[in-house]
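Below is one structure; the comments refer to it alone.
Removed: one protein chain of the complex. Kept in place: all other protein chains.
Here is chain A:
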Amino acid sequence: MSTPLSRIRNFSIVAHIDHGKSTLADRLIQLTGTVAERDMKEQMLDAMDIERERGITIKANTVRIDYPAKDGHTYVLNLIDTPGHVDFGYEVSRSMQAVEGSLLVVDATQGVEAQTLANVYTAIEADHEIVPVLNKVDLPAAEPDRVREQIEDVIGIDASEACLISAKTGVGIPDVLEAIVNRLPPPPEGDPDKPLKAMLVDSKYDQYLGVICIVRIIDGTLKKGDRIRMMKTGGTYDVDDVGVYRPAMTHVKSLGAGEIGYLNASIKQVRDTRVGDTITHEKRPCETPLPGFKPSVPVVFCGLFPVDANDFEDMRDAIEKLALNDASFTYEMETSAALGFGFRCGFLGLLHLEVIRDRLEREYDIELITTAPSVIYHLFRKDGERVDLHNPADMPDMTYVSHIEEPRIKATVMVPDEYLGDVLKLCQERRGIQLDLTYVGGRAMTVYDLPLNEVVFDFYDRLKSVTKGYASFDYEMIGYREDNLVKMSILVNDEPVDALAMMVHRDRAEMRGRAMCEKLKELIPRHMFKIPIQAAIGGKVIARETLSAMRKDVTAKCYGGDATRKKKLLEKQKAGKKKMRQFGKVEIPQEAFISALKMDS
């Protein structure tokens, strides 16, 4: 009972964060009666706690909507909700390949932002038909005309027939549904009789059902009982169930060409599946897999250590479990003199890092110390060999190194004129090279070539603060380049603390070193003795602070009745020390390892 292709529309929604993508999806689901009114909740499609809390989408979701159009026919609309963040750029581009059109949602009070651009370009690259949608017209600050013009100027697509809507009040939603049917194309001709060719859009773990894959059928038919093969990973599985999301999982007999749905095939681990892989039948495989498959590679690294060393084994279990569900996250054991046993983990970006760390802390109840995020440096030894440096602590003696290359990004920042000066200053401070600067209706767009290292840590926070939240930011990797980079060590009480070592540009070393020492002086509590805190390059000290000794820590009164109470207090004090890391004679609070690196100005 496959739906004729002419009655299918597959689409996604692209938008900058908070422009109303999730709200619009909710309205589409609601207006078409896909979900009973009483089951309706906000942000239907964001399933994970973290997604709901942060208002971000991490895993792709799909929903199938039956829409009786004005032309008298009922259409099947498949919406794929893609992650919107740069960290998941590859996943986004794959999801986009699975649909034929996009709604471009722009907040009519804000206009085009950096993520609008990044996402719409991915849609254009995927050959999408695009319907501009101006949202939030219920707000008095909405300027649909100005934003329409901006879309035409900046993105270069016709916005004269943009839908004006309020996803909040529901105004204009019927027009959006009609536009989907009338302005987006049906799936291209697929052949239901050809060998199965389907794209794995995303997969996720369900604690009851195991791994569920979201698939888009290109050719052929997929049904329960089929034996399938993943063409890249080589795994073969028996299909237990196929169905669609409405948004609850709903079993169907088969999925035909042009359709989007899920499959469940007793796959044990998400890691066994690869986003973008081609699914075919084992017996009658298709000839060529889908083009453009590439495994995702981590670009940001940091150390994760349990606060309580006794949690190490639990942490290992948790990390292994999480990794099973996320092929883009890498880990290897690491030992640090300062922090003990832990893991060096690789992530697609900072958000990805935060998401994984959050999940470890929350779902597995393990308190973690996170060390400074770092990137992969390419070290070229004098003998010509290239070494990939994931951890500044592993930096060899400079006498063996001929030069060091670091990853660079192309960053796009959009910001109201009045903050442009601060943004340029920030980018300059972070060793940026300006590539472009243009103005579009009261907003400036600047493009910088920046070292990724300068961005991974607190660039985004700083950007938000200097622009009062008005800037938007996006980036892509552009390759490696040589620079004058050195390892800066931090010595506390004359001993190097490996977890605080970092790679810096030689010209910025003194400044960073001073800032680090000052910060640490605030973060480390006074001890019974005075503590020198130094920053050094090789054997040369470049900055120094002294934390003076604690002077008074004594209970004024302690008589017979106080013995019990004071003893309890001592025990509590002792327990509090567990939150600190013993380093030589010095105890360093866990938050110091991250806070010390934040740069205020």
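We take it that contacts are C-beta pairs under 8 Å (C-beta built on N, C-alpha and C of every residue); 3 or more make two chains touch, one makes a residue touch a chain; residues count from 1.
Criterion: contacts and distances are computed from a predicted model.
Per the UniProt record, the chain missing from the shown structure is "Heme chaperone HemW", taken from the list "Phosphate transport system permease protein PstA", "2-oxoglutarate ferredoxin oxidoreductase subunit beta", "Pyruvate dehydrogenase E1 component alpha subunit" or "Heme chaperone HemW". Per the touch definition above, the residue from A:D365, A:E571 or A:E591 contacting the chain not shown is A:E571.
Annotation: of A:L139, A:A337 or A:A563, A:A563 touches the absent chain (contact as defined above). Mapped onto chain A, the interface with the missing chain covers residues 526, 528-529, 550-561, 563-564, 566-567, 570-571, 573-574, 577, 585.
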